[in-house]
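With one protein chain held back, the other chains of the complex are shown just where they sit.
Order as written gives the chain letters A and B; numbering starts at 1 within each chain.
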Amino acid sequence: MVTLTIDGKEVTVPQGTTILEAARSVDIRIPTLCYHDRLNPIGSCRMCVVEIEGYTHPMAACTTPVDDGIEVVTSSERLTRIRQDSLKLILVNHPLDCPVCDKGGECLLQDLTFEFGIDQLEYQAAKVERDSQYASPLIRYWPDRCIMCLRCVTACQEIKGIGAISIAGDGYGAQVVTVDADKCQSCGECLQVCPTGALTEDLSRYKGRTWLIERVPTTCTYCGCGCQLELNVQNDRIIAVTTKDGVGINKGSLCVKGRFGYEFVNSDERLTKPLIKRDGKFEEASWDEALDLVAEKFSAIKGEYGPGAIGGLTSARCTNEENYLFQKFMRAAIGTNNVDHCARL
Amino acid sequence: MAEILFSSWGGEVVDNRQKDGQDFEPVNTVDLPEYFRQDEAVKALMGWYGIVIRDPETDIVDLSRVYIQEVQNKSCGKCFLCRIGTRVMAETLERICNGQGKSEDLEILKRLADSIRESSKCNIGQSGPLPIIDALEHFADDFAAAVNAKKSVTPGTYHAKLTAPCMDACPIHLDIPNYVECIKEGRFAESLDIIREKLPLPGVVGRVCVRPCEEHCRRMNLDAPISIKFLKRFVADYELGKGKEPEFTITPSEKTGKVAIVGAGPSGATCAFHLRKMGHEVTVYERFNEPGGMSAMGIPDYRLPRPILREEVDRIERMGVTFNYGTTVGKDIKLSQLEAENDAVFIAIGAQMGTTMGVEGEEENYAGYISGVQYLLDINQGRDPYPEGKKVAVIGGGNVAIDCVRCSFRVAKDDVNLIYRRTKNEMPADDVEIHDAEEEKVNFHYLTHPVKILAENGKVVGLRCVKMELGEPDESGRRRPQPIEGSEFVIDCDIVVPAIGQTMDLSLLEGREDVKTTRWKTIVVDEVTKQSDQPKIFSGGDCETGPGALITACAGGRTAAFNIDKLINGQPLDYSEDDYFDKFFSKVKVFDPAEDIGFLGGRERKELKMLDPDTRKFSNAEVEQGFSINDAMAEADRCLRCYRVATVKV
Partner (left out) sequence: MTNPIADVLKSETVLVTGTNTTENHPIFANYLKEAVLKHGTKILVIDPRRIDLVDYAELYLQPKPGTDIAWINGLMHIILKEGWADQQYIDERCEGFAEFAANLEKFTPEYVSGITGLTEAELRAAAKLYGQAAPASILYAMGITQHTSGTDNVKSLGNLAMLCGNMGVAGGGVNPLRGQNNVQGACDMGGLPNVYTGYQKVDVDEVREKFAKAWGLKADDLDAAPGLKLTEMFPAAADGKIKAMYIMGENPLVSDPDLTHIEHCVEALDFFVVQDIFLTETAQMADVVLPGVSFAEKDGTFVNSERLVQRVRKALTIPGEARADSEIIAEIATRMGYEMKYKDAAAIMKEINDVTPSYGGITYERLENGGLAWPCPDVEHPGTPILHVDKFARGKGLFFAIDHQPPAELCDKEYPFVLSTGRVLSHFHTGTMTRKGEGLNKVHPEVKAEINPEDAARLGVVEGDLLKITSRRGAIEVKAMLSDRPASGVVFVPFHFHEVAVNRLTNAALDPVAKIPEYKVCAIKVEKA
């Protein structure tokens, strides 16, 4: 264990802990922008610089491990100047299109700009035209909004092990690009970690405002991983699927189906009325009509041929409760064990 | 003597601007060369460590503009302040130089320079704005005048370069910060690609390099240098472990030709690799039956397992290079024939012969007297050179001597002695090797010198030695050892292995005069182009430099390849800007071991796991076990990425 002080507060943490983690462990907030809990520290934004007594150079708290006896200062005039300059430099070319940005209201850059009271920009630099198109048809890249924090690049490499995103060019002209469109699996890991509106979900563009969305936590309806996700609902429609970092087996990841495969719920093709086939054609019917018909027919067949003449298939896509009721129905109401589902398919 | 007008290099300000020539204060922090090229006098330098101005006509504002533009060009773009901040600075200075400066510009420059310097992620940003701060402070009038003049500045002529201490120290100038950063980010294949742009033998060099880079690692000023060598080994092993065949793209030069390479050692292999990449038809002649030259035959398996070396050379073969093994040039085929049949010949035959000690009994051909080189060659080919012998005395203090003692255990010699005339401190062998040999319980006899080989019936039975003491320093700066009278004693041994140096067998030249040789039996070539006086003949590696580092041999091979390509394409073999910068930086040191970095250090250097000394010493299994993925990434994360930019006004 290592003991240090942060803003005069004594902290004891295991060796190898970063200053940022140590500070967080005692609820001292150091501003961050590129840092993300799931990723190795990136160190691109320099917002988390701190001063250490006896060392001339400020250090990034996210990448610097603690050392015994050091005295860390997390705010000073110098640090504020650096943090403000970092933000101001980002804003040199960041469009102020927050009103039409899907991220508006949940944007880390917005929050920090507000926090640091950046109300004027003395710095200027010519804008570099960036035209790179993001590889996936489901994810839109807004190059002007990109602050090059590299979270997306890191996430694609570290979490997905794919490395489909990289930086092209050097210095000011550097930009995020997809290295290889074939590698991208549209999982949206990049979307999930993007702190600004540089990457947005292209299915739900302009469909909702972050502060009006209700987010309902639930379990994904696709494969057996059982990812935890949040249905983003506005006006009784799903406009996006997101997930919370650190929750469930997926811990903030989703795959292309989980994140983008929600459109079926809102589909116009959804069945909304019972249908009864008459002369080979479906006709809409009332519930009473349909349910009575089913109950009558099942009762009649059971009466004539016995319960074993009826078979039921329950569903690997329905809930436990529905499955329970279905098999109970087959066993208790019909009286047969002819119940199965498509586990084998 | 061109005196320095102003210097802030290394933080020490010397300002002679208001003084007469004879009153000039000297500058101690930097040795600024007088010339860049032969015809270009160095007028000023602006770089990571400050400003040095010699020519009073130097326009500091224009120099600052060019310099910061270069910093901006080299900024990797990975942190906000450096990426955008240096751009704002560059555009501001550009405006000032165009006569469009504004009054607030200088303040903006100062504030940004401070912020970038204090908080950038790597040394480009940390060092980049430093001379601008110096300039704004010490040349405030010039800047104010430029802002107020509202007229354009006349641009000068400049040379600029990006370097880093490790990169500069590396003989082949591997882009170390870049490939280390890839490892940190888990991009192992990309890391390897960066290494292979220059070096086709990462698995070999990653094991046996003498690592000048680590001696110039800035991290040393904080805690300990990063383990560059083993990171290189890690990526090479990672690929080998995955069984992946690297993809090499061959981009043919305009004109391609035929080249013969003599020797399949590191230098020859590297040369073959680069020539093949440029589309040339390459044939390598090697006297042994396998590749690697002295690195395969001379370095024991426990340090460099031969399959690694073979695989890396085989890959070059699979690129389309022909290797003729078991063919000795000069014996099986004449050098003149190679010359006649090829557009160029690259001689890289290494230093294959041991030198003698000048000790009584050495010329007697006693059984049990074996040169170090031969001793290692035999053992590495699976032969015990003298099974009768059990007690070994090796004389020498270099890596070959250490290899000889450690190898002795591996052919079941249990009494192993090393005799060195100075102390451990002066021993030229790698510290790690010395440490490993100590662990394996070699008897070290320091301050000891052999006097006579004792023999009975034509067989070695002992070595008479004399004790030494250190006297005055000699020309190498090491204290000269002197014998202590009456201190003679005998080391009981039946094998005597002199390993005090190597020399070249240049018989393939057949005494011809158009290829000059030195009195140390090295081939004389242009130090930069590797071309001998006979334009078609190039040489590199140990036979050019004398026994030296493997990475230097690779560098020689690479340089020769590019110059052979130029020769084939009828281009002059001129020195490049990089070559001149090499010379420039040999004076203006890129690494300052005394620099106070001002960071919190204390991050432990990751060490490799080693086999247990008591069991390993009797086996040929590789002693050092490579990094795990986690350790490699953590070690790479210690890199400070010390890129830095210099701009020279001529």
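Quick note on the criterion: a residue touches a chain if its C-beta (ideal position, glycine included) is under 8 Å from a C-beta of that chain, and two chains touch if they have at least 3 such contacts.
As the structure is a computational prediction, the values presented were derived from the model and not from experiment.
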{"item": "Residue of A:25, A:56, A:80 or A:337 touching the missing chain in the full complex", "value": "A:337"}
{"item": "Candidates B:38, B:476 or B:630 - the one touching the absent chain", "value": "B:630"}
{"item": "Residues belonging to chain A that touch the chain removed from view", "value": "136-138, 158-161, 185-187, 203, 214, 216-228, 231, 233, 236-238, 247-250, 253-258, 260-265, 267, 269-277, 282, 287, 290-295, 297-299, 301, 304-305, 307-345"}
{"item": "Touch residues of chain B, complete complex, unshown partner", "value": "186, 241-242, 628-630, 633"}
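In the analysis below, only the chains that are shown with their structure count from here on.
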{"item": "For chain A paired with chain B, centre-to-centre distance based on mean C-alpha positions, whole Å", "value": "48"}
{"item": "Parts of chain A lying in touch with chain B, wherever the complex brings them together", "value": "43-46, 49, 52, 55-60, 63-65, 67, 70, 78, 81-82, 85-86, 89-90, 92-93, 122-126, 147-148, 150, 154, 157-158, 163, 167, 169-174"}
{"item": "Chain A-facing residues of chain B, complex", "value": "72-81, 83-88, 91-92, 104, 108, 111-112, 114-115, 118-121, 126, 185-187, 596-600, 602-603, 637"}
